[in-house]
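Here the complex is missing one protein chain, while the rest keep their positions.
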Amino acid sequence: MAEPEGPSGLTGPADSVTTRNGRGMAAFMARHRRPTRFLRRPSVALPLLWLVLVMVGAAFAPLISPHDPNVQDLLHPDAGPGTRHLLGTDDLGRDVASRLIYGARLSMQVPFETVSIALAIALVIGLIAGFWQGWIDYVLMRVTDAGLAFPPLVLALAVVAILGSSANDVALAIAAVIAPGFARFIRGQALAVKQESFIEASSAIGSAPLRIMVTRILPNVMTGLIVQIAIALGGTLLAESGLAFLGLGPPPPASSWGSMLREAYDNSLLTHPWSLVPSGVAIALTVLAFNTLGDAIRDNLTTTNTTAKPSVPARARNRRGLTMVSRPQVPVAPAAPGAPALLEVRDLTIEFDGEHGPLRITDRVSFDVRPGRMVGLVGESGCGKTVSSLAILRLLPTPPARIVGGSIRFEGRDLLDADFAEMRHIRGCGISMVFQDPLASLNPALTVGSQLVEAVRLHEKVSRKAGRDRALRLLESVHIPDPGRRLSAYPHQLSGGMRQRVMIAMALACYPKLLIADEPTTALDVTVQAQIVELLLELRETDDLAVLFVTHDLALISELSDEIVVMYAGQVVEQAPTADLFSRPAHPYTAALLAAQPGVRSPGPSALLAGHVPPAGHHPDGCRFHPRCPYREEACQIGSMELSDVGPSRSSRCRRHGELDLSGLGEPPAVLHHADLAGQRDEP
Amino acid sequence: MVRLVLLRLLSVVPVLLVASSAVFLLLALVPGDPAVTLAGGADATPQAVAHVRSQLHLNDPLIVQYGRWLGHAAIGNLGNSLETGQSVARQISERFPVTLGLVIAAALVGLLVGVPLGIASGVRPGRTVDAGARFFSTLGLAVPGFWLAIILVSVFAVHWRIFPSSGYTGISTSFVGWLKCITLPAVTLGLLVAATLARQLRAAVVDALDTPYVRTAWAKGGTRRSVLFRHALKNAAMPVVTVFGIQLGFLLGSAVIVEQIFSIPGLGSYMLGGITAHDLPVVQGVAIVFVVFQMFTSLLVDISYTWLNPKVRVA
Partner (left out) sequence: MNHDAPDRPVAELRGVSCHFKVRIPGGRRGTVHALDDIDLVLTEGRTLGLVGESGSGKSTLARVLLRLLRPDRGQVLLASQDITETKGSALRQLRRHMQLVFQDPYSSFDPLATIESSIGEAISVHRELSRSGRAQRATELLDQVRLPSAFAHRRPREMSGGQLQRAAIARALATEPELLALDEPLSSLDIATQVQIVDLLHELQERLGIAYLFISHDLNLVRTLSHRTAVMYLGRIVEEGPVEQIYRDPGHPYTQALLSASPSLDPASRRRRIVLQGDIPSPVEPPTGCRFRTRCPLVTAICAEQEPPPVPVGGATVRCHHL
């Protein structure tokens, strides 16, 4: 990118095609603006406000509190709230409001101190045990077992007997009680995170264990641990009152909310129930604040894009399993000439939440898939193939994704109007999908067999046994060796290609009418790939299966597909029957793509080899391909380009499709040897 | 798995050794003298105290006292209570089932309330259900047990007279009677567990629902139920199971207050009496039960890990 990025001011190649300068700076600023956006959420601002208020009150207690917290007014004990004593008085006639304010000192200090001490110990034990496992884990966890089982009373009494009963000692005593639980929790989470592939990747890099623990395992453990921390903070507020019951609280004149609650309970529960309210409410509000804040921080850690500016109102979000649609008006689909398409995608526009508001990832994508046809979807990496495919089944998560325009008609029904129940029947039976990343897309906790059987049984009432037989046959049909054994294997025990074939088998489980296959054969060797292709072709013959085949392998798709859709930078730039597309590409991008094919003798360096594709949100005006297009003209750089028909069942998004003759570029080569490339090398 | 269990069994004795010596040491540090209590309280004559002392061998060095206890414990004799002279083993065998029943009942309450609550809020984070569940859990966490007990008693025992306010009926005597007298204590204890489980489960469900394999489950045509229960929950369960295991241990330890309030003759009150009276055999005996119980639950938790996450192997 030709833009200063952050403080370094690094510039990219001169011919690069970015639009606005200084975007890097803007991104830099945005990263530093992120906290403000986070802080402005009510679920963060309100609890934070309360905690700050309490802390400020505690710090400036002598200035704020209306009375001396320890002066007894024995004439007015147990008074209700009034003008003289805002929150009334306790059984000794001390002003409750003032005691509350002073009490905040201990009540804020003890929990934070306790949890910090406990965390410090537990993190060391838990991370070490979870990371190294083996005998270290064994020894540490047995010690933790003993710690967990240790009678808290004995511990607390002993700590106080040794040290005393100041706030610090109380904190230490409670910390000793909760630390083993923390340690066990951290260890449990660390055990699971340790098994993730990215930890293996980190150790393959050569990162030191300490670094892996701190930068990789800890944050992933944190997402669960925050909840425990929030609970412990609140719990400590109360534990203190439990200790006070044993005579272990801070010595009498000093107050804390816990001890106030205790005193009120002991002295005036039945006679003056009001006395429980002030301290009780203060504790409850604080616990609520800890929990709410904990949830907000946690959710923010894990949400996809923390810098994103949410464009969807909170109420409408999180429709699990169904992408949200908010299109201005439902377009009336023109009746397509000829045979009705099985799938008609029209003007599909998808937005993602970005730093500066919505980012348009795909722009008015249109294509058709007819029954029994195989359509290839090709295009540059990152141009929106996966996003478009996921949108068809409405599988993009909201937030961050939203479908903001267009229609997706499947057998005449607009899927963007469908509700969950309808969508559920279409998924798997009508349209099924093979995902690009098979390892992540298979459930790590379930065997391959149970995932396959489920796919069958979700749509058909068959017995478990029959489901298993079908699963076995499915695995056979995708040529997985030893299918009987593989049924009981977990995804991580399979090779990359086998996982991919399991995904394919799962997608075919219920005889779908349309299969969306997102790079389904990348991990397959050519012989297995041929077998899978054979299988798809066979299903096309027997079941009239239509396939939308996302791929980068033009050679494969040229053999396989009837039609090809070419995408570039979030738009469809060309759709054409396969043979036509290869012999007479109508868009310069298609032509360049064909010319870049290995073994194709191209008439000079391909246009595609210059420059980057700009990321979504930074596409140039006019034709999006124009900065790299050898045929661009002045007029290509302004306005917006529309997809137009350029022949029978062909369309292209090029102004000059009529004038240009791009046919020479894409012609299949006579020999498929990389003569020129191979020639450069010296053979040993 | 067999290996896992065997390895754990191997560690029981050393862990007990460590735990009991720690209990012994710490208890020695706690102020109080059993001899004074036994001789008749604060105004006992020094002679009487000295007599009791020598009778109970309390003049021996600490290490000798511990060694003696250990020697007896090794052959299965947990000794007699200093205070009452009753066999500790007998007392424990009578009281442990009572507390275990209470713990299990409380754990059930925790699961029955906490799990649905956690799931409901995890499925729709940020929505009303989530806020409501958070509010409820906050109450569960912010209301002290002693207070909750009083509220429950005054409503259900005093006002409506559905449950007895205190007392205990053995489960073998009358199941219904047991159920009646265990309900309020179990709810008192269980709500805290429920609150904790709900919080943790919410987090885990939010994360699990956001994974690519859950997307696959939707793509298969999964119903909301199948996606949630088959796919998300199994992966979300690990931290929750961990927390549940820890909570079980805490329940056993924190049954003290509830047992006191509802006058249930369980281990907690036995332990409390032992501590205040400095009754070493009693405290040690109960501590052993606690440790074994904890080791058993953590074994179960570890076994569940290998089922919940097939990649995890625990030693």
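The first chain written gets the first letter, and so on, giving A and B; residue counts start at 1 in each chain.
Quick note on the criterion: contacts are C-beta pairs under 8 Å (C-beta built on N, C-alpha and C of every residue); 3 or more make two chains touch, one makes a residue touch a chain.
The shown structure was predicted, so the numbers you read here are calculated from the model rather than taken from an experiment.
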- Output for the hidden chain's shown neighbours is A
- Missing-chain contact, candidates A:Asn168, A:Ser203, A:Asn267 or A:Ser366, resolves to A:Ser203
- Chain not shown: contacting residue from A:Ile117, A:Val528 or A:Val573: A:Val528
- Query: Of A:Gln436, A:Gln451, A:Gln571 or A:Ser651, which one is in contact with the hidden chain?
  - Reply: A:Gln436
- Task: Out of A:Met55, A:Leu86, A:Val277 or A:Ala489, point to the residue that touches the absent chain in the complete complex.
- Result: A:Ala489
- Note on the structure: Residue list for subunit A contacting the dropped chain reads 1, 3, 5-8, 10, 12, 18, 23-24, 27, 31, 196-198, 200-208, 211, 215-216, 219-220, 223, 301-302, 304-305, 307, 352, 378-382, 385-387, 436-440, 476, 479, 481-482, 484-485, 487-489, 493-498, 501, 519, 522-530, 552-556, 558-559, 582, 592-593, 596-600, 606, 608-609, 612, 614-615, 668-672, 674, 677-678, 681-684
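Following the convention adopted for this analysis, only the chains that are shown with their structure count from here on.
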- Query: Okay, in this complex, where on subunit B does subunit A touch?
  - Reply: 7, 11, 14-15, 18-19, 22-23, 26-27, 29-31, 123-127, 134-135, 137-139, 141-144, 146-147, 150, 195-196, 199-200, 202-204, 206-207, 209-213, 215-224, 226-227, 230-231, 234-235, 238-239, 241-243, 245-246, 249-250, 252-254, 256-257, 271-272, 275, 283, 286-287, 290-291, 293-295, 298, 301, 305, 308-315
- Counting only contacts in the complex, subunit A reaches subunit B at residues 43, 133-135, 137-138, 141-143, 145-146, 148-155, 157-158, 161-162, 181, 184-185, 188-189, 191-192, 195, 223-224, 226-228, 230-231, 234-235, 237-238, 241-242, 245, 261, 265, 269, 276, 280, 283-284, 287-288, 291-292, 295, 298-299, 302-304, 314-315, 317-318, 320-321, 390, 393, 395, 397, 420, 424-429, 432-433, 435, 437, 440-446, 454-455, 458-459, 490, 492, 503, 506, 509-510
